[in-house]
Every structure is written in structure tokens, then in C-alpha cells.
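My structure is below; once you've seen it, I'll send some questions.
Just one protein chain is left out here, and the rest sit where they should.
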Amino acid sequence: MSDPGTITDSGSSGEAPVTMLATPIRLDYQYTAGLSQSRFLQGIAQGKFIGQRCPACHKVYVPPRGSCPTDGVATTDPVELSNSGTVTTYCVVNVPFQGQSIEIPYICAQILLDGANIAFMGLIQELPATDVRMGMRVEAVWLPKDQWGLTMASVKYFRPNGEPDADYETFKEYL
Amino acid sequence: MSAAAGRATVRPVAVVSAAQTKSVRREDHRNEVEMLMPVVTDVFANIGVTKADMGFVCSGSTDYLVGAPFSFVMALDAVGVWPPMRESHVEMDGAWALYEAWTLLQEGEIDTALVYSFGRSSPSQLDRILALQLDPYYMAPMWPDPVALAALQAQALIDTGKATEKDFAAVAARSRRDALRNPNAQVAKDQSPDDLLRDDYVVAPLRRHALPPITDGVVAVVLAAEDRARDLCERPAWITGIDHRIEAHALGARDLAQSPSTRLAAQGAGVFDASGDAPGAVHVDVAELHAPFAPQELILREALGLADSVAVNPSGGALAANALMVAGLLRIVEAASRIMDGSARSAIAHATSGPCLQQNLVCALAAEPSGPARKGA
Amino acid sequence: MAERCAVIGVGQTKHASKREDVSIAGLVREAAGRALEDAGLDWADIDAVVIGKAPDMFEGVMMPELYLASALGAVGKPMLRVHTAGSVGGSTAIVAAHLVASGRHERVLTVAFEKQSDSDAMWALSVPQPFSAPLLAGAGGFFAPIIRAYMRRSGAPDHIGILVAVKDRLQALKNPYAHLHIEDISFDMVKDSIMLWDPIRYLETCPSSDGAAAMVLASERVAESSTSSRPPAWIHGMAMRSEPTMFAGRDQVNPQAGLDCAADVYHQAGITEPRRQIDVAEVYVPFSWFEPMWLENLGFAEKGDGWKLTESGATALDGGDIPWNCSGGVLSSNPIGASGMLRFLEAAMQVRGQAGEHQVENVRTALGHAYGGGSQFFAMWVLSTDKP
Partner (left out) sequence: MADSEVLRAPHVLEYPYVRSVGPVIGAFLTGLRDGRILGAQSRDAQGKATVIVPPTEYDPVTSADVGALVEVGQSGVVTTWSWAPEPKKDQPLDRPFAWVLVRLDGATTAMLHVVDAGSLDAMSSGMRVTARWRPAAERVGRVQDIECFVPEAANP
């Protein structure tokens, strides 16, 4: 042991001083989807969008998350929704990011399925990114039936369904 | 330093309702919202109120149990904060959420608050996530597990000559036996300390029985002030004092056999006002101490100066159920419940956080807002 | 009933994308030490510490307040840790202020920080969970549709966002602590920057920063005897509101929780005409278009007219009647957990006359604002030179 004394040289070995420390972290979890999400995904595996109605305010949530967020009660009443809906608002994604699997630019839209009271984010394809509009009517395009599974990836994307655009007044409360 | 309250008068605030899930080893068919919703429903239904009656909502939880950022955000859907509400969240045990709510109630602008916490320990690797509470440069990189650190504390206690492994087993045996009378407990058995001493070491000197179970659970309480508390509850559990303190983080800079922060918190909560702080001088009917490891109960008893007559952890304590982020608030709930059911007139509840009792909260409760009768006052 | 409370010290770090010269403790200490120095206090003078930050996964330290207790002078004292998503910096200050307002303590240190460079914010914000929908759009993809909805509703022209992006970066040049100092910022530079999430351009977004903010909050007695060279900034109102993240019929452009929070804080402060009565505001604007949206939500403009205020130059430090984000705002520095506290802190600096080059003249009343997540959590305070 050398004598204790004040250290004046921080890198006596001649190497550069240590300034960074790598501390990799890996944690494993067993994730539980819960009842509502499980029911929804089992519907998807059968090619259906199944929402849930709040017994208090009667709004239909899709995908359901177990509770009505405004009433704090369980949404237990299942409601099968249409395969078509309305684009309430959207953005054009023009930036690459980690985990992205689609060629840019592409359209991400809030889609309000007919019969639902809340929109969810969906991909719009089969039209140029510049042609998307608020109010555009779209339908879900599914993977071949034998590829349906317990995942939203069973829905490939949404595309225009040919109907005339919805009037702004009909969806403005969902913005 | 003047960490003491700047104002002498404390507004009487009480626990007026409490609800909890049955603590279980693994709740894997409901998500956090689905677990929380019925408990929030019950805590309101018990006293005939709704969320609209609440002046404030505060919760405690940690993202690391869920493995996702912002996990408290979705949990809020179990309450249904619409129209918008005054609401806040601490990344701490729910006992500290209760402290935040109590503080706000002191100002007199609101009269009620909902406090809840949720903790599902089963989906995660608790040993590893709790290592992430440690200094990220010197300690966490060696991944010490919480049992290993609690065992360092246990050995430090043994080295003082104040306790032996047999004392740890006696704490565990009593806790598990008492838990037989707690329908929400997870681990409840009638075993003698000698039987328990045949357990293997998990990390010596801690044998299996000195460890808490891994638990999933949620808990909720309603606080109310003054007349509102009396209107809502026949026997409100009045909070006569509450305080919390933290110690240094570096384990090697602490005396692990003592809990000075518990003592400071107890002083701040007025625990010693009635009876003085001599060893064994504190007489209350019930003490619910958040001691996840059996030796910690002995350290806490000493710090709090509890008399031998005090019923410690009649619920079974954290050795009977220990949902992370919940177990501290649950101690307040269990202590308050003894007052609300008329079986106790005075109680102390304690919550802890961090490695080896680094941070501690003490809450004194009584059947009267003025607290227990003062000796010689 | 509540006791009076004032800000008597502020401190912040130099914000940067990577503060590789410090540890996590070193970062928070830099801000906290400056706040104490400004207040003329020492660590031992502090009664309690309240710390806030966004998700622990940014640094990979669970409940880092435990490790930070010694760095923040909290040993032997009460320490609270707040986490309310993006609004957390504001909420943390409010929780700390209530410790004084309740009569509990007389000198409370409050701190907020983020050291995002220990990991990657984009990773931490978007950890995919099993069974969740595939990540379609990235971070801005959540906000861009809301901005488009605002444009549709208000009829705002496309260039409004560019005006805000330029204004806040110009103002940042007058703030030595700001992360972004873009000397040659111009309308064309923003306009020509890449369109990331149409309608959001690259230079219309906030950076990702390491940084910390701290304040010392004090009781009336302490504030009036403070040895700080600056006067106290008195709290005239503080409020928090939350609403659910997603619900049927939710108005994300003009959220009710923001309206209610503003109404509450204005009521407390006696403010009936925000634009006239408030001299300067620091408002959480992470994407440029949120300035006109929050101008309406906070009552500085009628619904649909916020963009007109921006376009008129009213919100500029240079010549505006209601300057917003003279510090450069979130668009110029974004240590997420601290961003909200920086808004609260910059409001205090304006009231105390210590904002240097970005000081507005003759400030009496200032607003600090923070919001979080998908515009569902709000925290606000109103400060003034006058004791309430």
C-alpha cells in the first residue's frame, strides 16, 4: 500500500481519465393484457372490431381498456363495430424512427369507426400522402384470414372506401 | 435547522374510509386499472360518496413494476377524473401520496381527498428492479438484491447483541399467526419460531421466514377534515401527526442497526409528545410497522420507543403481504381500521422506502382529534 | 387560510443535449446550489426537499431521489418525489409551495431534472408493450393530428408555427442557459427544415436536453427577512388539473382541464383579463403550434383567434404587449422533467428582475404554465412583485 496523500494526477497510468460508465440494464417481465384488451384482441383474431359500451354514459370505446375513463366504471357490454370509419384528423409521417416498418412518407390518421365514440390511430394506404383529407371515409384492409392473430397487425391498414367525405359537423366533437 | 412545523395548529384530518384487494401472489387476469376500479368503487361506497365529492386525488406507484413509462396515467382511468379534478402523483409508496393530500387539506380549502396506490410485484423481477434504486455508479452495477442488503442490516443488528436469529423467527411466527385473522393477508400460518428456524438461509442471516412474500395488491383511502369527517364516518381515525425523513444513501455511511430517520419522523409526528421518548415509553394500542424484513421490525420498535404492551402488526404486517408501493399505505389503512372498528383508541403507522429503511414515514392516529391523553400535561 | 409563499431563490443548469461533464447528482446540484446561493441560504437552512422528474427509465435509476438525498441536502429531512408526466416540473413546484402554504415548512428546496443522455428519450418514451398497437408514427405523430385539428378549426394559416419557432429561438439567444443558440435563425430556415410529421417541421419541435432547475420557496417571515439581492416573487395563485387521457368527445385542442386550471389560478390571483393584467408568461410550448392553442386555452385570445395574436407580434419579447417565453421556452431547452419547472422559474426571474438580457421591463405579474402527456395534466402559477 502506498502512503495516503493528496492525489494530484488523475491518470497516473498515462491513459485518459475515465469519464463514462456503461451500465447495461435488462429487465424481464411477464405482461398481462387484462380482460378487456384480451377480449378485443380475440375479436381481432376473428376479423372483428369489438368495442365496449360504458353502462353509465353509453359511449363505445375501442380498443377498450377496461374502464370508462370519465365514469371510472367497467365497460363490460361488447359492441361489434363496422369495418369502416371516418378520418377525423391525421398527419403525414416523413421522419424515420426506431421500430418503423413503413416507407416514408405515409399517413397516420385518427380513425373513428362507425358505431364508436373514440378514434384510434391507424395507417392509411392506397392513396398518395397528399390526397388524405379530414372527413375521408376509410375501411380496414385485413391480412388473409389464415394470418389473423391476437394482434392489431392483423389489420394491414385502412384505405379509402369510396364513400363521399363525412361532413365536418358529424365528427368535429371527436377532434 | 428548523425542520419543525412553522405553525403549531394542525387541522384535524381523518381516514374515513379504506378499501383493499385481497393480497395475492399473482394477479394475472386483470391489469392495473381493472384491479383498481373495484377498490375505488368500494372506498366511496363504504361512506356513500362519489368522486364528485373529492377535493383532491393523489396516488403512489412506480413505472418499474409495470415496465412502462407513465403507468400511473392509465391507472387514473379507474377513477374517472371527469370533469377535470385536482390530481397529483408521487413515484413513491402511497403513504407519501397520503402525506401530500394531508398537507393540502391543512390549508382548509378542500375537505376531502382520495388516495390510492397500486403495486403488482409479480410480473417483474423484484430482485433486479430494486437494485436499480441504488447509486447507479457504485452499487447498482453489482446488482445487489434487496435480500442481500437487508441481510447486511440484520447482521449489523445481531452484532450489537440486541437480537438473534431466534428473535427474527419470533417476529415472523407472530406476524403469520396474526395474519390468520386478516382475510386480506397472503401468508398466514401457525408455526413456532423453532419450526421456522429450520428454514434455509436465503441470504444469511436471513432465512426464508424473515422475508416478505411477493404480492400483488391495491389500496385506497378517503381522507376528510373536521366536520366532514364526522359526517362521513362514525369513528374517524384522526391523524394527530405525520412526518417523514430520509437518511444518507451510502449504506457504509449509516449505522444500519438503527433508524434515526424513523425517530426524527416520530418526533415530527408528535409520537413522543404524550409519553416521552425513553425506551418503551410509547403506549399506543396498535402499531403497524412497514418492516419488509423481520429484523427491521426490531429496529423500528426501538426507534419508536414502543412499550412491550403495544400490539405490533396485528394485520400480519409486510411479512404477510408486501405489494411494493402499497404496503406502506396499507399500514396506515390497517392502523386506521382498528380505530374505525372501535378496537383501538390510538395507533402508530409507519412506511418505509429505499434500501435498509433509508426513508421512513410515521403517522400517528387516534380516536379523538386531540390525540391520546397526555401524561402529566 | 393558507400561508403566504414566495420564491426567494432560483437556479438552473446550462442545458445541453449531453452534459457529459457531470453525474446525475452533479447536474441537480448545479441547479440547486445556484438556487441556494441566490436565496442566500446554505444546505442546513432547508427544511424539506421536493424533487420531480419524468419517467425513471430515462436514467435507469428507480426513484433516484433516494440516491440524490445527500446531493440535495435532504438527509434528516422530509423528501418527496413527484411524477405527473410532462407537467411534473410545474406540479413539483406546486407540491413544494403547498408545504409552505400549509404552514408545514418555511424554506423548501424544489428541484426537477432530466439526464436524458444516459439513455435515449425516444426509446424511453416509446417502450413497446406486448399486444399494444404497432408504433405507427413516432413521438410527433401524436401531436401533429391535434395541430391539424386546430388549423382546421381556427383557419390559421400555415406559417404561424414558423413565426413561433423563429421568435422563441431569437429569444433563446438572450438566455445564456438555453440549449439551442441558433445564431442565424430565420423564417426561411424554419420553413425549409424537413417536414417531420406534416404539419410539424423539424425546427418547429423541441430539442432533447440534459438539465435541471431549482427554486427555494419561503414563508412570508423568511421571504421578508431574506438576504437575497433580489426581491421575493410572491405566489398569488397556483393550481393543478387533470382529465382522462382518452375519452369520447375529448377536446384535445382546447382541453377542459387547461381551461379549468387557468380559471382557478386566475380566480386566486384576481385576474379577469389575462392579456392586460399579466405582463409576461412562460408557457409550455414543445411544438410551435401550441403557442396559439394555449393563447386561447389560457384566455389571452378568444377561441380561434390565438394565431392572430402570434401573427401580430404581441407575444414577442421585442415589442409585444404580452411576451411569451422570453427565455426561448421549451422549443429552445427541453430537459423533460425540468421543462415545466423552468417555466415556473423563468416567471419568477421576470418578477424578480433577474432575467438579464431577456428581462421584460416593469414586470409586476407573471404566469408560469406546464402541461403533460396528451394535454391532460396541467399546472400553473401566477407570481407578483406585490405581497398578496
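Note that the chains are named A, B and C in the order they appear, and that numbering of residues resets to 1 at the start of each chain.
Everything below uses one rule, namely that a residue touches a chain if its C-beta (ideal position, glycine included) is under 8 Å from a C-beta of that chain, and two chains touch if they have at least 3 such contacts.
Quantities reported herein were computed from a predicted structural model and do not represent experimental measurements.
Quick one: which shown chains sit in contact with the chain that's not drawn?
Computed over the complete complex, the missing chain touches A, B, C.
Among C:Glu3, C:Asp38, C:Glu59 or C:Asp198, which one is in touch with the chain left out?
Missing-chain contact among the listed residues: C:Glu59.
Which of these touches the unseen chain: C:Cys5, C:Ala35 or C:Val75?
Among C:Cys5, C:Ala35 or C:Val75, only C:Val75 touches the chain that is not shown.
Tell me, which residues in subunit C touch the chain that this view leaves out?
On the subunit C side, contact with the omitted chain comes from 18-26, 29, 43-44, 57, 59-60, 70-76, 117-120, 123-124, 127, 129-131.
Just checking the interface: what residues of subunit A touch the absent partner chain?
Output for subunit A: 1-7, 10-13, 15, 17-35, 37-39, 41-42, 150.
Across the whole complex, list the residues on subunit B that are touched by the chain not included here.
28-29, 67-68, 123, 127-128, 136-139, 141-145, 148-149, 151-156, 159, 200-201, 203-206, 248-253, 256
Everything below uses one rule, namely that only the chains that are shown with their structure count from here on.
Using the contact definition from the top, classify how the chains connect: line, ring, star, complete or other.
Graph shape, chains as nodes and touching pairs as edges: complete.
So which chain is the furthest away from subunit B, centre to centre on CA atoms?
Result for max centroid distance from subunit B is chain A.
Counting in whole Å, what is the centre-to-centre distance of subunit B and subunit C, each centre being its mean C-alpha position?
33
How far is the middle of subunit A from the middle of subunit B, if each middle is the mean of its Cα atoms, in Å?
37
Mark out which residues of subunit A touch at least two other chains, giving numbers and ranges.
Touching at least two other chains: 23, 25, 31, 33, 37, 68-70.
Would you give the residues of subunit B that are in contact with at least 2 other chains, written as numbers and ranges?
64, 67, 74, 76-77, 80, 82, 129, 132, 136-137, 140
For subunit A, which residues count as touching subunit B in their complex?
Checking each residue of subunit A against subunit B gives 21, 23, 25, 27-37, 65-74.
In their shared complex, at which residues does subunit B touch subunit A?
Touch residues, subunit B against subunit A: 28-31, 33-34, 37, 40-41, 51, 64, 67, 74, 76-80, 82, 122-125, 128-129, 132, 136-137, 140-141.
Taking the complex as given, what residues does subunit C use to touch subunit A?
20, 60, 122-123, 126, 128-131, 133-141, 144-146, 148-149, 152-153, 194-200, 244-253
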